[in-house]
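The complex is shown incomplete by one protein chain, all other protein chains being positioned as in the whole.
Now for chain A:
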């Protein structure tokens, strides 16, 4: 069955693609990490992958913004591949702010491919959509049977005291070609956007492939139909809407024993 949600085409003026691929090392060798950044324009801002640590078990990579992110015309693409048996731990040094785009738009597209027994833990930091920003943000994760994914995301609509910007956020998670989670959230300053009620912060933690006990961390917990758990929290202040415990649970479940 074909279930992929196509990536939104935004015709960004400047595209910067970051590629990260982690493969297991042979024997007790450190795992192998390949990274590349390509830009359609030398001036394009990009996410620079910085290898923080790697050993036989894990590669820890930090996604460091190189240039001012995110402004009108930016197209950020991140392709992450973890091969069978490897573990990539992605971190971000700080949050991202999408600035007023004055009629323009920007995109942020992530593609994740995980082989059998591959592990990805990605502790995303807050993504702030300022007043006047217009961002298409997509995540497409394709997992082989037996892959593990822990993903944390927080979106904040508007900086403190500001009108919300416009965000169309889509996520598709498939395991072995079957849909596990498909969600499209068009959020913005329009009055009928009751999708997140009277809140401006939406925090999510996703845990796929690793068992989580039925009575563990029940607050905001949504058990998905095809296995996996998503925790959700809505709030007004980013620092009060963090899902820290759920993230510890998800990350702990996905990290190797």
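Operating definition for what follows: a contact is a pair of C-beta atoms (placed from the backbone, for glycine too) under 8 Å apart; a residue touches a chain by one contact, two chains touch by 3 or more; residues count from 1.
Here is the rule we go by: contacts and distances are computed from a predicted model.
Undergrad: Can you pick, from "Urease accessory protein UreF", "Sulfate/thiosulfate import ATP-binding protein CysA", "ABC transporter permease" or "Protein FixC", the UniProt name of the chain not shown?
TA: When "Urease accessory protein UreF", "Sulfate/thiosulfate import ATP-binding protein CysA", "ABC transporter permease" or "Protein FixC" are compared with UniProt, the left-out chain turns out to be "Urease accessory protein UreF".
Undergrad: Looking beyond the chains shown, say which of A:41, A:184 or A:244 touches the absent one.
TA: Per the contact definition at the top, the residue touching the missing chain is A:184.
Undergrad: Touching the left-out chain: which of A:64, A:234 or A:255?
TA: A:234
Undergrad: Decide which residue listed in A:196, A:216 or A:255 touches the omitted chain of the complex.
TA: Here the residue in touch with the unshown chain is A:196.
Undergrad: May I ask you to list the residues on chain A that touch the chain which is not drawn?
TA: Considering the whole complex, chain A reaches the absent chain at 1-5, 170, 173, 178-186, 191-197, 199, 202, 220-226, 230, 232, 234.
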